[in-house]
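Only one protein chain is missing; all other protein chains are in place.
Our next item is subunit A:
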Amino acid sequence: MNAIEVDDLTVRYGDVVALDGASLHVGAGRVCGLIGMNGSGKSTLFKSIIGLVRPASGSIRVAGVDPATARRRAVIGYVPQSEEVDWQFPISVRDVVMTGRYAAMGTMRRPRAADHDAVDEALARVELTDLADRQIGRLSGGQRKRAFVARGIAQGATVLLLDEPFAGVDKRSEATIVRLLRELADDGATVLISTHDLSSLPTLADEAALLMRRVLHHGPPAEVLAPERLATAFGVDLAVQP
């Protein structure tokens, strides 16, 4: 079964065409790396899958249902781009992870024992237990991303969307996150992750998609990373870079 099915998706912001007939199917339990230069529509694709932007045309199914139903079932775990987060916000790591449980809670979102357990478990899984009471901004770049992944774990999300999680993250933290995402995928989660780091793509992803307003190519990482393909997507000869 496909966990993500995007068909012929077109999204406009006023005059700007951000996505123009993009199609992408990702099977359940797979990790798909989304690559494309700035402005190629990666974030827009994520926001369309969540349902935050209204497409001009096209169809989207997440975990077999439309985005609205997927939201009601809290299927999607979203790890936002760093620039989208207010890192000064007075909230602790633990409380960020707890917001993953909100969908399952009552009106007041008062946590019960099961919620605390789920949060503790998620924090342990991403190895942030010791830093749980820190303010979210007082973490390193990699730890911040793990906190948001932990939120998705606590949520029980089966589809994880990560928007450029490796930007500003050192190589060692990146390797930790890659390992974590692989584990989650082995447990059945579907991961769609946008990245500029082409070198880690083969270890991270089962498949890769090259985006430039539409999906130019989609297949095994090695195939998608072929120099002539990248040249078309990036408009330059990127392949000489590591």
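By our rule, contacts are C-beta pairs under 8 Å (C-beta built on N, C-alpha and C of every residue); 3 or more make two chains touch, one makes a residue touch a chain; residues count from 1.
As a working rule, contacts and distances are computed from a predicted model.
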> So which of "Decarboxylase", "Heat shock protein Hsp70", "Quinol oxidase subunit 1" or "Manganese transport system permease protein" is the UniProt name of the chain that got left out?
Replying inline: "Manganese transport system permease protein"
> Which is it among A:16, A:52, A:114 or A:231 that touches the chain not included here?
Replying inline: A:52
>> Using the document's definition of touch, tell me which of A:17, A:85 or A:216 contacts the absent chain.
In response: A:85
>> Can you tell me which of A:30, A:61 or A:151 touches the chain that was removed from the display?
In response: A:151
> Mind pulling the subunit A residues that touch the left-out chain?
Replying inline: 47, 50-52, 71-74, 76-78, 80, 84-86, 89-92, 95-96, 99-100, 102-103, 107-109, 135, 138, 151, 155
